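Apart from one protein chain that is not included, each protein chain of the complex appears where it belongs.
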Amino acid sequence: MNNQPSGLMLAGVSKRFGATHALIDGHLHLRPGEVHTLLGENGSGKSTLVKILGGVHRSDAGSITLDGVPVNSRSPRAAMDLGIAVVFQEVLTAGNQSVLENVWLGSHGMFRRRLGRAGQRSITRDVLSRIAGEVPLDLPAGQLSLSERQSICIARALVRRPKVLILDESTASLDVKSRDLLFVELRRLKAEGTAILFISHRMDEVEEISDRVTVLRSGRSVSTVDRSDLSIDRLITDMTGNSGHDQTRRLPHDPGDIILRGTALRLSPASAPIDFELRAGEVVGLAGLEGHGQDQFIKRLAGVAAGPGSVDRILPEGDKGLTERNGDDLGVAYLPRERRGESLFESMSIRENFALPTLAKDRRGGLLDTRNTARRFEAFAQSLSLRFGAGQDAISTLSGGNQQKVLLARWLATDPKVLLLNDPTRGVDIGTKREIYAILHRLSAEGMSVVILSSEIDELVELVDRVLVFRDQAVFAQIDHSNLSTESIVAAYFGQKSEVHT
Amino acid sequence: MNRVLPLFHRWPFAFALLLALVLLVLNLIVSPSFLSPARLPGTLATLAPFVLVGFASTPSILAGGIDISVGPLATFINCLFVAVLLPAGLGSWHLAAPIILVVAAGIGALNGVLVAVVRLHPVVATTGMLFLLVGLSLTIAQNPVAAPDNWTEVLAGGIGFVPGAFLSIGVAGLIWFALRRTAFVSNLLATGESDISAYGSGVNIKVIRILAYTLGGLFAGIAGLALTAIVQSSQSSLAATYALLGLAAAVLGGTSLAGGRGGLLGALFGAVAIYLLQQLLTASGVAPSLIQFAYGAVLVVGVVLGATLLAPRLKRNAT
Amino acid sequence: APDSSAGAAPAQVSPAAAGTCGSVPTDAANDPNGLLADFPEEIAEGYNLYPYEIRKSAWAGYKSPKEGGFTAAIVGMPPASPFIASMSEAIRTSLQDNGVKIVGDFAPDDPSNVPLQLQQFNEALSLKPDVIIYTAIAPQPSVGLAKAAHDAGIPLVAAQIPIDSEFAVSVTRNTPLAVAQVTAGTVGALGGKGTVLRVEGIPGIPASTFANMGIDAVLKNCPEIKVAGSVTGFFQPATAQVEVQKFLATNPAGVDGVLQAGTMGVGIRNAFEESGMEVPPIADDGSSHGFSSWALANPDYPFFGTTTPSVRTGEAVVDVALRILKGDGPKINQIVQPSVIVSRENLATMADRSWNHNDLTDLAGAPEDYLPIDRLNEFFTQSDK
Partner (left out) sequence: MTLPRTQSPKAPAARATAWARFRARTIEVPALQILVVVALAAWLVITMPAIANPRSITSILVITSLLALAAMGQTLVVILGGLDLAAPGYILFGAFMAANVAGKLAVPSVVALLITVVVCGGIGALIGWICHRLTVQPLVVTLGIGAAITGATLFLADGDYSSAPPDALRSLASLRGTTFGLPFPPIILIVFLCGVGMWLFLNRTAAGRRFYATGINFRAARLARIRTSAVWTIVFAASGALAGVAGTFIASFGSGWSQTIGEPYLFSGLAAVLVGGSIFGSIRGSYTRTLLGALILTLLSTIIVSNGLTEAQSRIVFGVIILTVVSLYGRERHVRNRF
């Protein structure tokens, strides 16, 4: 026992999916009482590793031990029994079930309940209050915001008092406040000796919480770095295998004519009306804590949600009201937020997913010319440096970030004048993100206007001309380019207007 | 209305309950003797197979699947009992009841295995099973066989003042009630609504699914006994009548075909509503073709009303 | 229209010697108590092959306390076939013509919905009519109902589908005998040897079971008739056609004859014609306008069919009901009448050349051929009509 290191040891772990080598010879040592971050590009195998630890997949080769005991979980249940609790990448809640049921989901036996109702309630209330504030326990989980649902998933892992806690991009769905609460809780758990494996694409988070960082590249673990040696540049180099992505903050920019106008938009009956003008070539950011109206607002701009007020596209030949259907004709494209639920057609191929709104371009004599689709797709695949097997493979074979790129391509292919992006880089690795930023910069320079809702503050600072910060279903503050900083946005999130111009 | 709607939201079966109550009143108006003690056991006995087939459809729907073979399973059990067990001298209740329930649950479990382990689409699996069961029923009881006097008559009549139907429906209800007190039903509902979530949280969804179909089979077995109680013969041709009835009862009772929402109470009220509707139309002397018409129309209106006006809308990203 | 004045007597279709192929077997009726001995020979012969036990009617000594102004409830079948539709209508009209008030008139929505019919029967009982006229979907569970009706003091008359109970008076044709007769004629026409195809009705319903009894009884004597195959036509000419065509596709040599459970003759005939084959002899129980007129147009075709006089069936049922109420005293519980056989001899008087060869209307025959009043009198102790 003595010569066995404590904590979770992975040695030579590999996993293949058909022809895809998702994980090759993976090494990792997760010590008790540390926050160990796993970093890597989209599709580099992070979730695969997590799923192997979590009992979802079985590794093809290699060994895993927890405190010297081999881990060979055949199901999430088995992993759980070993003291490994995983918060998977998807937000996994059952919408009709109450918050309480959701938190304890899977903790019970097939028939036997592990704990009395009262005990469950008090523990749940306790845990949730530490990571999410007040959440009503008897409400159906489906009525909560995404961030709250993610908190439920995290609480589900915490109530099991795991030896090893794994968070796969859990912060991607959390709002800033909950994330900060989570970090406090993680530090506490760490002090109690819990081993924490943390995954995020957000460098600020990685810097803030990690004790050590392991980088995965194309399924291989390429390096493990201590906190003291941590540098973003080094990590990026490790992740991508080449250096040279330089950060470019957007320069101030002369906007063109007004091309989209929202008039007296009300996001809830009681809230203040919002007037909004978008100019050609402008990049506008939308920010706010989860559920404060920014999501509703971008949907109103896209015409996919209805409500009081009107959205008009300003065209040389006159104004046109935007509806759910006429977006393509008016050159307005909207990339929804929830990838699986709102964007993907999972059994369709990558190409078909890409081409869906632009099929008219491939029509020859009433029939589709699939070769033309393929040609158009190849062009986008190149410029977005998409990683994929073949265009006719199912889109579900792509990693989340690559799926996101296909979807971006889908909407760019409609030649939009106004591009509305609802959190487009959530779960996208930093290299890809930069590529996407570069594309958006270029396009806006060509005159395309972009409205981007982002839960990532750094992204806004880097990318946009001005930011609208939402609070209580209204625009609380508008921060222009010169005042744009992480601090100013966060301050506005929490209702402080000190250095904010309205 | 503002006070009423939330009630409907809270209890998915409320609409079927209301419909059943209205129909009950109408029935009493048309045929005042409808609930008289003399008729009650007979009425309940013909109601019981409806309710039980509705029960039998419910667990699989809650588990996110569907079982369209419960009606044929009930008729198969009827044929098995009358054409095989009774002639073989296995007809006494302490022999027949366990055999029948085990066979029925076993067939249900087979459905469950096909869905959960072989991973067939539930419609495919249970359609295949439907063909099998109809074929088996015809094989063991090609022609109707009259049953000699046997214990199932109790289910059609009664014990003392207790109508026999309370027994058959009651047993099924009790099983469910007992399960509700365990973690099983929570696990079942979560699996039905989002199997990914349940699986990722450590629920053994395979076993849950198999158990759900097993439970459906068990209820269908009880339905087969209740059916035998009234027809007292083997009736292989009844499969068609019951094939989709249970589904209609369950859905009318507010059980969502998307899984994870509903329960036996809904199937009970749904079945009662359908039964009372037939009874009402019959008692008011409507042409048989119009009985079918009205049954269809009420089903549609009920489901549409139940699913729209009254069901809660889950708000995504609620403010 | 058919000339109904002639051909009242059933045609002699079974010239073959008893016990040989092509003869109608003369199995004794199921009459353990010798009740049929009191009846004239020709009536007793009509019970040949009839499966249900002949019992003394439980209503033999019954007389309604009322003198007139009777009420009746009808529990019938849905009008899924022309026969049922027209018989039900005849029952209704006849009741009204005799001043009987119909207090309840029920039928389930589907011809297989047994539970609903049972439910409806209970509803009918609760109306306390003076008599219930009942066409059962499933005769077995009806045995209990008949008892319940008797306990309630309500006579039950079973129309068309007999009930095996002394508490009900069944008025029906002898289906096994009818099918045996046409089957015998058909295999006789084959000379007692050859291959035949069997077309079943709806497996599991009484009509099918009875038909099989009749066919089996005849084939027992036919060692040289080979059953080449069997398909299920569900009593529907359309379905029968599809199934027979499938059979013929794999048996291009065809068969020498077809034995069917009833009413599917036109479909079977069409299957042969469509397959480009000569139409073999088809036992046509429950014949139709279409088949009989086609047979008329093909004089060389050996035709054996039966008529089903729906209107008269309905009238006879009502007649029996009224006699019971008036205290005439039915002697036995099964009032059975052999069907009228249609063959070459009487075909011309029954069928009409002008009918469409695909017309599925039942060949009704002459009303007086079926349970005429003087014959009905024999079944009652007091028949002073």
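Some notes on this structure:
Here the chain labels run A, B and C in written order, and each chain numbers its own residues starting at 1.
The rule is simple: a residue touches a chain if its C-beta (ideal position, glycine included) is under 8 Å from a C-beta of that chain, and two chains touch if they have at least 3 such contacts.
The shown structure was predicted, so the numbers you read here are calculated from the model rather than taken from an experiment.
In terms of the touch definition stated at the top, the absent chain reaches A, B, C within the entire complex. Considering B:A96, B:V231, B:V251 or B:A283, the position touching the chain not shown turns out to be B:V251 (whole complex). Only one of the listed residues, B:P32, B:G135, B:P148 or B:G170, touches the absent chain: B:G135.
Listed here are the chain B residues that touch the chain not shown: 66, 114, 118-121, 123-125, 127-139, 142, 195-196, 199-200, 205, 240, 244, 247-248, 251-252, 256-258, 287-300, 303-304, 307-308. In the full complex, the hidden chain is touched by chain C at residues 78-82, 84-86, 109-111, 200, 203, 228-232, 234-243, 245-253, 266-267, 270, 273-276, 288-290, 356, 358-362.
Mapped onto chain A, contacts with the missing chain fall at residues 18-21, 43, 47, 51, 56-57, 88-90, 218-219, 304, 324-325, 327-328, 334, 336, 341-349, 352, 355-357, 359-360, 362-363, 366-368, 379-390, 393, 397, 399, 410, 412-413, 415, 435, 439, 442-443.
Keep this in mind: only the chains that are shown with their structure count from here on.
The set of chains touching chain A and also touching chain C is given as B. Closest to the protein's overall CA centre, chain by chain, comes B.
In this assembly, the chain whose C-alpha centre lies farthest from chain A is C.
Separation between the centroids of chain B and chain C, computed from CA atoms only, is 37 Å.
Each chain gets a centre from the mean of its Cα atoms; for chain A and chain B, those two points are 44 Å apart.
Among all residues of chain C, none touch two or more other chains.
Annotation for chain A: no residues touch two or more other chains. For chain C in complex with chain B, the residues that touch the partner chain are 78-79, 104-110, 112-116, 118-120, 122-123, 126, 138-141, 143-144, 164, 202-206, 208-209, 212. Touching chain B in their complex are the following residues of chain A: 54, 56, 75-77, 79-80, 86, 88, 90, 92-97, 101-102, 105-113, 140, 142-146, 156, 267-268, 290-291, 293, 295-296, 473.
The touching residues of chain B, counted against chain A in their complex, run 179, 182-184, 186-187, 189-190, 193-194, 196-204, 207-208, 211, 260-261, 312, 314-319.
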